[in-house]
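One protein chain omitted, others in place.
Residue numbering begins at 1 within each chain, and the chains themselves are lettered A and B in the order written.
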Amino acid sequence: MDSLGLEEEFVKRVQSGAKIESNDWMPDGYRHLLIKLIHMHAVSEIMGVYPEKEWVPKAPSLRRKLALMAKVQDEMGHGQLLLRIVEDLAAPYGKGREELLDDLVEGKVKFHNVFHMEARTWADAGLIGWLIDGAAIINQASLLSTSYAPYARILKRICAEESFHMQHGENVILSIAMGTEKQRKMLQDSLNYWWYSLLFFFGPLEITPAARKMLHYRIRTKTNEELRQKFLAKYIPRIWSLGLTIPDPTLHYDSKLERWHYAEPEWETFQRIVSENKGPKSQERIALRRIAQDQHKWVRLAMTMGI
Amino acid sequence: MSHETNSLAPEQLTEQQHMALVDWLTKLADDEFILGHRDSEWLGLCPTVEEDVAFSSIAQDEVGHAAFYYELIQELEGVSADYLAFQRPAHERKNSLLVERENGDWAYTIVRHYLYDLWDQIRLDAMVKSRYTPLAHGTKKMKREEYYHLIHFQHWFTRLTGCGGEARERMKQAMEWAEQDLDDLLDIGLYESDLLSWGILTQEPAKMRSEFYSQYEDLWGKISDLSGRRIIFSKQASKGRMGQHSQALASALENMTEVIRFDPNAKW
Partner (left out) sequence: MEKEMQTEPSYIYEVFVQRDHLDPMMHVGSLLAPTDELALQLARENFTRREQIIQIWVVQRTHVHSSAEADFHAREMDRSYREVSGYTENGRLWRMFKEKEITLEEIVRYVEQKKQSKDDLRREGNHES
């Protein structure tokens, strides 16, 4: 069969629900998209460690400290699981762990906008657990049906661990919401700070050529906007129930269109944060990654080569 | 007399026993808490992603063990475990200087943790048959968890000192730094003979210390480059066990109470 025939056959298979394993033949385009997507997913998990890690030393009780440590640990663990998937996919190009993580400190791989932002207060730390994790879980749940089987298997594990994150995030937020005036103010301020970042998290409204290709290959099966709508439908009522105000006076449910109408985030500003690493905390957090990647390279050399 | 009938319950303690026990438990709790805190600062910074995950479990274990000891003090003193962990000023803390030092590089982290876990294991061995039953009960559980810590750091220690180059040089330097705090780490305090005679501890402290040094020296004694070295003890000007701490602890405590200080009336 010529390569065009192989590609057609492949697309037919994935579109009828077949799962692809790492040793199966796959079109280069499929492999590239997977590497790009999962690499970004992996480094986003790792960069997701830092905003919450900053609050581990300040966690206000033994139990909160332990829970936050466990949660941050899970994020790093998810990074590990995902990196291994990318490493297997990138093996034909001779690219391994070291290079994949070098890409991060050299700014060659992007990570989610939310992890460029500042976690300013304990309410921010809680809100990250509740809403950012909530958004991430919706995104990850939608990928459970991906055509790439190793990714699907790992996502199953990741989602199972996320169920603790959801409960933990809710618990922190509920404690603050039931608290003093000062605490509630802190929570409202946190929602104001994060709302548009959250909307941006799901990605642009239009279906980009890369996104179209991912839908074509069944790497993803849902569009950005479908997922954003699902997030809004699940979380807006809960945000309101806590007595919080969402900083968007135009927000409402349009029953004719059967969708939430929302004021759009400033796409270009957020896009620049992600593509140029120009968020309030981008450079500081990449510098933290360098401690592991560059300053402790001697440890990896010693452990693997005995020098 | 059987062990059970000989056991000490909280309400049976004499005033002096109570005081000595609280002093000892405070040393244990503060050690575990501050070390767990230092360990948690490695989140996201470890040399490999896999180790980052593994190290965090150890950090959680240490904080979990601290919580256990603080709860024992809470039972005796009626002050909450969270208060004991977060709100006591530095001069009331009895952790060893070793655990409060800033993390430094990976070599210092490994050496420090290995030394701590080695001492902790010996200390736990001396408590699993304690007449103070709550302590015997808890230390038995902890010992099972700490076993993994010790083999983890033993492995790192051997590997990093066993290979040449930068790693060994850094390890040698780290050993010299950490060894300066050993006197303080191994200091059981004024009540050590009382704790032994009451059966709260069941090992001769002098034997515990010699066991520590013999195991530590065994670990590096066979490495040719290290076998000739001697541990240089320094008499520290300040003593963590007596509440004399470094600036490193003060800063850590300041950081730790930020949320609590934001609204002291709040529940978080």
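Quick notes on this one:
In this section, contacts are C-beta pairs under 8 Å (C-beta built on N, C-alpha and C of every residue); 3 or more make two chains touch, one makes a residue touch a chain.
None of the values given here were measured: they were computed from a predicted structure.
Among the residues A:11, A:70 or A:211, only A:70 touches the chain that is left out of the figure. Touching the chain that is not shown, out of A:78, A:230, A:281 or A:296: A:230 (per the contact rule at the top).
Mapped onto chain A, the interface with the missing chain covers residues 19, 21, 63, 66-67, 70-71, 134, 137-138, 141-142, 144-145, 149, 152-153, 156, 159-160, 162-164, 166-168, 170-171, 174, 177-178, 222, 227, 230, 233-234, 236-238, 240-243, 252-253, 255, 258.
Interface residues of chain B with the unshown chain, by the touch rule above, are 60-61, 64-65, 67-68, 141-142, 144-145, 147-148.
The criterion applied here is as follows: only the chains that are shown with their structure count from here on.
For chain A in complex with chain B, the touching residues are 46, 49-50, 53, 56-66, 69-70, 72-73, 76-77, 79-80, 83, 97, 101, 122, 172, 175-176, 178-180, 182-183, 186, 288-289, 291-292, 295-303, 305-307. Against chain A, the residues of chain B that register as touching in their complex are 37, 40-41, 43-50, 52-53, 56-57, 59-60, 63-64, 66-67, 70, 81-82, 85-86, 105-106, 159-160, 162-167, 170, 252, 255-260, 262-263, 265-268.
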